[in-house]
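Handing you this structure, nothing more for now.
Removed: one protein chain of the complex. Kept in place: all other protein chains.
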Amino acid sequence: MIGPSRVAELDMPGAAVETAAGRPAQSYWNESWERLRHNPIGMAAGVLILIFAVIAILAPLFSAVLTHFQPQSIDLAATFRPPGSTHMLGTDELGRDTLTRLIWGGRVTLGIAFLTVGMALTVGTTFGMAAGYYGGWIDDVLMRFVDTVLAIPAIFLFILMSILIHPNAISLAAIIASVGWGNVARLVRGEVLSVKQRDFILATRSIGARDFRMMFRHLLPNVLPVLIVAASLGVGQIILIEAALDFLGLGIQPPTSSWGNMLTNAESYFYHSAWLVYFPGIMIFVTVLASNIFGNAIRDAFDPRLKT
Amino acid sequence: MTQPLLEVNDLHTVFKTKDGVVKAVDGVSFELNPGETLGIVGESGCGKSVTALSIMRLQRPGRIVGGSVVFKGHDLTKNTEEEMREVRGKEIAMIFQDPMTSLNPVYRTGWQVAEPLRLHHGWDAKRSMVSAINMLGRVGIPSAADRARDYPHQFSGGMRQRVMIAMGLTTTPAVLIADEPTTALDVTIQAQILDLLRHVNREFGTATMLITHNLGVVAGMCQRVIVMYAGRIVEAGPTTDVFAHPKHPYTWSLLRSIPRLDAERHEPLKPIEGLPPNLIDLPEGCAFHPRCSFRVERCSRDTPRLQPVGDTQRAACWVTQSGVELKGA
Partner (left out) sequence: MLAKYVARRFLASIVVVLGVTALTLALMKTTSGSYVPGIDLNPALRPEDIARLRADLGLDRPGWQWYATWIWGVLHGDFGHSMIDGSTVWSHVADRLPNTIELTGTAILIGVLIAIPVGVIGALRHGTKTDHTMTVVSVAGFAVPQFWMGLILILVFSVTLEQHGLPWLPSSGAYSAVNGGDFFDRLEHLVLPATVLSFFYISTWSRFIRSSMLEVLSQDYIRTARAKGMSERRVVYLHGLRNALIPLITLIGLELPGLVSGGLVVEVVFGWPGIGKLAFERALQYDYTTVMGVTFFATLLVVAGNLLADLLYGVLDPRIRYG
């Protein structure tokens, strides 16, 4: 039963085990980064997301310097202005500047998307890690709970919860994350189960590391690639869900602008101000497209086996 | 001298890869006579499987860039895809290494065995199934009529290989190409399958091309043997002569690398040193010379051609062609 690796485990001093095998080798990250770097479309998508994020963070600066309007400043003398020199992308029914509202809307949309991903990952990782690490009845109970959560008709639940809770940005993220974490938990559990079998975990356990330390110092780094891939692929989905809820009037409420709620009354502008319908949709489309492409690039880079 | 059934002349098959052109088959010529069993031996990657697939024109994504494959007087390399289909499975059947994955998991075995009959003879489902069940019985599958209704995963590896053989034989082809038919099987099962192939060869008179890396398999099965290295034939001849007096250093080292019961005295086993060559960037001269302990200066310069050495054998080696006997330390 004692193979060469088991023998090695006995010989190796604890410190060496920890640094040598506690996380994927440095070269793994370098190789992944190299693969990502040589994917021009993926990199372009990533840069685009970064630009959008920077614009969102610096929204106050942009509205002060670039557009000269505040997102909620109403000008009833200048309603439904077509795109022009004063209002680059026109104005809406209350005379608010579309470009300014798009920039501030991006802040909301991207902010919620990242917040949701963060929440789903935190909860999902905790569940998956506990289920995979402890196994037995803990695993059974936790995973049956996850099964139940995943069996709920997701969009239906989002809508129901949003109607009933009247969410703000944070609770909206929590609502969307409340379903999304289930998949993360499954992924993490699977990964933990496979990592647990590897020799260095046995080695670490043999030197008496505690559960908590085992999970966060030794298992987490190994699960990280899966998490990164899940996160980058999830962003686009979340943006679409959030936009749909906003559009239905269930998410972020006016006067705060979001790309979704700017389209809520779109049907009434069809006859005279179609640009109001185009721009927010294009923003959602481009952002989701870029996140999906970047997510795929990340997946290909971190897990070349999965490449299609 | 009878007319050979299958004649391969100067066959060249290449694969285009990112790193360059791989000459998987590089000027291979041999013939297969009716009813004989021919062994093709070599390490993995030496081009023996690609040679077989090229005969069937199934070498994709590789391309046949030269030579001919004459079967019953027709050059198969000039056939249309349509004509080729009439040859595959009807005139030349092929069985593969891994019986676990070579059968379609979602169709019943009887259906799959009967398929060539429906395809090539246009028989209806009932008639072809009767024949398929008969054939399953002849290759040694017990209660064949019941087993024909089972799916491949319900069979063991050895039984699946029997199914593959039955599938190849339904149309009584002239040639059966067996590509490593026993490699994926347990040793005891291997012997059973080889017995079956020998039996098939006698009973049906099917000429058999047995591709293997296992010299032991060749010794018990084949009248003639071809040894391939780096896409070329390095030695050919009657099996007994080649085994007794190898005329190519590669064959010689191969024979020394396996245990033999009939060894005259206790000789230590010697693995062949070095690695198989990179097919994209073959060494100058003889492809084997970097690993060869008999090499002379000429070997790294000129490529030897397959020439008669001795009465019955042919070899592509400057050393033995000049009359030197291979004797090793």
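To keep things simple, chains are lettered A and B as they appear, and every chain counts its residues starting from 1.
Just so we're on the same page, contacts are C-beta pairs under 8 Å (C-beta built on N, C-alpha and C of every residue); 3 or more make two chains touch, one makes a residue touch a chain.
The structure presented is a predicted model; accordingly, all values stated were derived computationally and were not measured.
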Residue of A:L58, A:M88 or A:I159 touching the missing chain in the full complex: A:I159
Residue touching the undisplayed chain, where the options are A:A53, A:L66 or A:L248: A:L248
Touch criterion as defined above, residue of B:L76, B:A93 or B:V242 at the omitted chain: B:A93
Contacts of chain B with the absent chain, listed as residue ranges: 56, 58, 81, 84-90, 93-94, 96, 98, 101-107, 115-116, 119-120, 151, 153, 164, 167
Residues of chain A in contact with the chain not shown: 144, 147-148, 151-157, 159-161, 163-166, 236, 240, 243-244, 247-248, 260, 263, 266-267, 270-271, 274, 277, 280-281, 284-286, 288-289, 292-293, 308
